[in-house]
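First the structure, in the form of structure tokens, and then the observations on it.
Of the protein chains in this complex, one is absent; all others appear in place.
Letters are used for the chains, namely A, B, C and D, taken in the order the chains are written, and counting of residues starts over at 1 for each.
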Amino acid sequence: MKEYAYFPGCSLEKLAVSYHTSALETTRKLGVKLKELEDWNCCGSTTYFHIDELLAYTLTARNLAIAEKTGLDVVAPCSACFKNMYFTAAHMKGDPDLAEHINFALEEDDLHFSGDIRVRHLLEMFAQDIGPDEIKSKITHPLEGMRIAPYYGCQILRPRRDHEEIENPRYFEDLLSAIGATPIEYSLKTRCCGGSLIISSRTAALTMVRNLLQCARDQGADVIATACPMCQVNLECYQQSVNQEFGTDFSIPVLYFTQLVGLALGIPKNKLGIGKELVSAMPVLAAR
Amino acid sequence: MNNEQFEPTIIGFTCNWCSYRAADLAGTARMKYPPNIRLIRLMCSGRLDPTFVFKALTGGADGVMITGCHPGECHYLEQNYKALRRFHLIRRTLKGLGVEPERVKLVWASAAEGVKFTNEVKNFVEEIRALGPLNWGGVGGNGHPIAAPITEEVPA
Amino acid sequence: MSETYTFTFMKEVSSLLHAADGNPFPMCVQCGTCSGSCPVAAYMDYTPRQIIAMVNAGLKDQVLESNTFWYCASCYQCTVRCPQGISITELMYALQRYSIWKSRYREGLIGPSFSEAFAKTIVRTGRTFEPILAPSYIFKFKLGEFFREIQNATELMIKGRLPLLPPRIKRLENFKRMIRRIIPMGGVE
Amino acid sequence: MSDKPKFAMYWAASCGGCEIAVLNIHEKILDVDANFDVVFWPVAMDAKYKDVEAMEDGSILLTLFNGGIRNDENEHIAKLLRRKSKILVAFGSCANEGCIPGLANLSSTNEIFDTYYETVSTDNPAHIRPQYRYQMPEGEIQIPVMYPVLKTLDQVVDVDYYMPGCPPESHQIAAVIDLVVQVLQGKAELPPKGTVIGAGGSTVCDECNRKRNVKTITSFKRIFGQPIDPELCLLEQGIPCNGIATRSGCNARCPTAGAQCIGCYGPAEGVVDYGARLITGFASVIESKDPDQIDAILDGIPDPTGQFYRFNLAGSLLKAGKPAWKRNGGNGNK
Partner (left out) sequence: MEKIGVYVCHCGTNIAGMVDVQQVAEWAAAKLKRRGVVIGRDYKFMCSSLGQELIEKDIKELGLTRVVVAACSPHLHENTFRTACKRAGLNPYLCELVSIREQVSWVHTDKDQATAKSMAVVSGGVERVNYHAPLEPLKVPIHPDTLVVGGGIAGIQAALEIADAGYKVYLVEREPSIGGHMAQFDKTFPTLDCAACILTPKMVQAGTHPNIELLTWSEIEKVDGYVGNFSVTIRKKARYIKTEDCTGCGICWEKCPKKVVDDVFEAGMGMRKAVYTPFAQAVPKYPVIDRPNCTYFIKGTCKACEKFCPTNAIDFNQEDEIVTVNVGNIVLATGYETFDAKRIAQYGYGRLPNVVTSLEFERLCNAAGPTNGEIVLKDGKTKPKAVGIVHCVGSRDKNYNEYCSVICCMQGLKFAHLVHERTGAEVYNFYIDMRTPFKGYEEFYQRVLEEGTHFIRGKVAEINDAARTPDEEGKLIVQVEDTLVGVQMRIPLDMVILSVALEPRRDAKETAHKFGLSCSADGWFIEKHPKLDPVSTMTEGILIAGCVQGPKDIPATVAQGAAAAARALGKIHAGEIALEPFRASVIEEKCSGCRICNGLCPFNAILFHEDRMVTEINPALCQGCGTCVAACPAGAIVGTGFSNEQILAQIEGLLLLNVGEEAVPA
């Protein structure tokens, strides 16, 4: 049975609790064990880089060090956490001085990060490690006819520089097809939702949310699938605000891909935290 | 080696077609590397006779850098492989003599790799500096170590 | 009135980028890929490209007065596309650090105080806690926005998606000592 | 005192094999006696250094000097005999290039003493070491001072001729004696100074009649443990035979007898460093382009230094291993 060290991140405690539960449910069903890190701390998101770069890396390094002890690959469901972990690991591997300084700090918590750990995003784990074929073979309730807009967002892809992949990735689509749904093609699938701006520069953020919702709807999406709590909250919780701001009438449910996979695996809705969303998914899911 | 840092002397063997031109390129591009290395041009790294390496090391050099075209890109088709084999045996022999094998280094550099050449020189100078002076020259030529009574070394 | 070039600012900012990968921004050729790619460019008073030019030219005051780097969405679109391999996003972070460090930023910007509030909660608890985040800065600003937040917040509360008690990590003392080895707490506590 | 030309032979740091080799020329030894007045030959007759010192400079016609220069006594005698002799021949491998005693140049003096005085074969509970000078009631006694490295004869004095071999082949010695005799009788000319006598100019392969092909080595083997083709070149069978680089003159004794050449005749004419020739010779024909595979093949030569410098370390470019020259060499003695 494949096992991963699991770093939920702050948002999954409450704000994105349905992502958390659905992740656990679906992985269990797929025979993958998620082992939550003991006493993990906040990854600092991006805002921490506004205060101190070194400290930002250190915060993440602590989690990496804890994960490294398990000897497992570590998986993060939140793209911001993922990006921080992925690059902190990369930088510390590439820059011995940085590693030395940070490990000096980690000593205070009896920790050390040596750099050899594989950091995965939960979506990558589903779409690449487990793989569409494996998942396809396990689904019982294919989401036939459901038109889903796969939303990658930013930090699951960037700033990695493998261009072909990051500018036009396909693995989310493949995953959605695997669960019987119809992934829609829309050109903003890797564009930013403005998550980190919603507080500090609201209008900018709302416009970005608008453009995304618009583009997805134009291509006829019933649902938007996300792989990040920040994106989910942004695209969903702020639809009202968008409508107020721009006089639009969006009400597109925004679900975590784990919830959709869960449905296809025949896991009851409540176990997937469906019903906690502000834009109800019921109309779309009614049939199922 | 009193307090100021040890400046090693390094002899570098280059092949006429790749590495010597890499060195030229480093020059024309005004890249910088330490002056510790002094280059000798051979037509091919295959010309490298172990005698040259020993001559350099026993003659006062602290390190020897052998350079040639990348494997498969030798101007003479495959002669750089002969250099490769000799290099391995030279290192093993040095080991037997109690001399650090790392003092002899083999580097492949194409005519386009001025940067690589520069970096390899920089690194090698540091590596040799870390190893310290060789002083084989002390026994080189006919200047053997002066035969002084070494009584202090054999206490009763 | 005409300006002249000074390069200390450029050097200061560069020095704030020790761990960031990519090329230094003085290599910028002003092609505009970053600003063309930037989803927020329209809301910035200078585009990222202009900011780079201004940093390189030493126009410190204008740079610190601008909102550009506070509006950066951290989407890294510019960074991965830059033909010169410059990590523009990292540069934006550096400018944010510089501005907080010198506590010089334009009046009425939410970014700085939010960042500080966010940072503080983390170093105090090891975790983030959304509820205190909102008020801690929104009171400073437009009431309307505050209510909009509340509206969302309450909905979320009802759906059980907002925590009622701030979470803490267990080994908080170690954690704080750890942080102290990186920066003197004064900075954020 | 006869007016026959004077002959001397001396052994410095050596095993004595050279003397045996000389005696091994059978009845030719009589020619020596017939033509020479043997004035100094510690092995064969009693003589005192002071007798030699008493002689007129250049009064000895021919001196065969074997053994390397290991201590100040060796050097003293070498210089003495140089002074007294017209023709000084570096006789045998030790005098020429250090030979087996020269392998001591791989170790520091301390290591040598440790081995000699402290290993199981020696019962020395008090860790006693001989002192170069020692005050006795009767006065100070001295023993020769050991040098840090062994030197070859021509590293301390000017040498007229070189006669390689460990020991030199008796038929070659005989030939040389013949030559000198003929010179004495005015029937022949002496070769130019510095010539290597009693040997060929090419290498052992020249005299070896094993069959040879284009060489490609895929592995090195020890001489024992597998059947050896009696007809085929040993090196081609993976046996590290030094014949390719070793001076001819021995009639390829060892290879002919089925043992690999170990190089006692030293480098061929005009070669700067014997070991280097073997390194390049062996390495050049290794059949691989892959570093790891090359390494694997070379593992077949467990002691490259010994393989390539067994006889000539002291006389080679290298002269000595690092422990012998680096400051307070070896680990000292605790």
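Quick note on the criterion: a residue touches a chain if its C-beta (ideal position, glycine included) is under 8 Å from a C-beta of that chain, and two chains touch if they have at least 3 such contacts.
As the structure is a computational prediction, the values presented were derived from the model and not from experiment.
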Q. So which shown chains sit in contact with the chain we cannot see?
A. A, B, C, D
Q.
If I consider the whole complex, including the chain that's not displayed, which of D:D33, D:E53, D:D158 or D:E269 touches that chain?
A. D:E269
Q) Given the contact definition stated above, which residue among D:N96, D:Q155, D:S248 or D:S288 touches the chain not shown here? A) D:S248
Q. If the missing chain were put back, which residues of subunit D would it touch?
A. 201-206, 212-216, 235, 243-245, 248, 267-272, 277-278, 280-281, 284-285
Q. Please identify, in ascending order, the residues of subunit B that touch the omitted chain?
A. 9, 11, 17-18, 20-21, 23-24, 26-28, 30-35, 38-44, 46-49, 51-52, 55-56, 59-61, 69, 72-73, 75-79, 82, 86, 110-113, 118, 140-141
Q | Residue numbers in subunit C that touch the chain omitted from display | A | 23, 29-38, 41-42, 46-47, 49-50, 77, 81-85
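By definition in this document, only the chains that are shown with their structure count from here on.
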**Q.** Inter-chain centre distance, subunit B versus subunit C - centres from mean C-alpha coordinates, in Å
**A.** 51
Q | Centre-of-Cα separation between subunit D and subunit A, whole angstrom | A | 78
Q. Residues of subunit D that touch two or more other chains: which are they?
A. none
(Q) For the complex, give me every residue of subunit B touching subunit D. (A) 49-51, 54-55, 58, 71, 78, 81-82, 84-86, 88-90, 92-93, 96-99, 135-136, 138-140, 142, 144-145, 147, 149-151, 153-156
(Q) Quick check on the complex: what are the subunit A residues that touch subunit C? (A) 10-11, 13-17, 39-42, 44-55, 57-59, 62, 90-91, 94-95, 98, 101-102, 104-110, 154-155, 158-161, 163, 166-167, 191-192, 194-197, 199-205, 207-208, 237-238, 240-241, 276-278
**Q.** Of all residues in subunit C, those that touch subunit A in their complex
**A.** 16-21, 39-40, 42-43, 67, 70-71, 73-77, 79-80, 87, 89-90, 93-94, 96-97, 100, 109-112, 114-116, 118-119, 122, 126-128, 130, 133-134, 137, 145, 148, 151-152, 155-156, 159-163, 167, 169-171, 174-175, 177-183, 187-188
